[in-house]
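Only one protein chain is missing from this complex, and each of the others stays in its spot.
Showing chain A:
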Amino acid sequence: MTPAEIRDEILDILEDISPDEDLDDLKDEVAFREQLELDSMDFLDIVMELRKRHRVQIPEEEYGELASMASTVAYLEPKMRDIVKT
């Protein structure tokens, strides 16, 4: 997946977790926590959805990498590079 495709995938997961949220104006550099009402349960869901959909494993000590869209895409890029978008 390209970084743009990874970004789309994260948006899709956020949409799934939080269907009432307007994600059109999401700022990539600003923390999710500041823009969306996400708490630790929601971050667990992002991790779990990535595992369910793409078999991507994220160790608990690295959950912090998922703070914003930009940091998430940068963190996932090496892990998801070889995954073919379906």
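Assume contacts are C-beta pairs under 8 Å (C-beta built on N, C-alpha and C of every residue); 3 or more make two chains touch, one makes a residue touch a chain; residues count from 1.
Please note the rule applied: contacts and distances are computed from a predicted model.
The unshown chain of the complex is recorded in UniProt as "Amine oxidase domain-containing protein", chosen from "Branched-chain amino acid ABC transporter permease", "Amine oxidase domain-containing protein", "dihydrouracil dehydrogenase (NAD(+))" or "glutamate synthase (NADPH)". Touching the missing chain, out of A:Ala4, A:Leu44 or A:Ala74, is residue A:Leu44. Where chain A meets the missing chain, the touching residues are 16-21, 37, 39, 41-42, 44-45, 48, 51-52, 57, 60.
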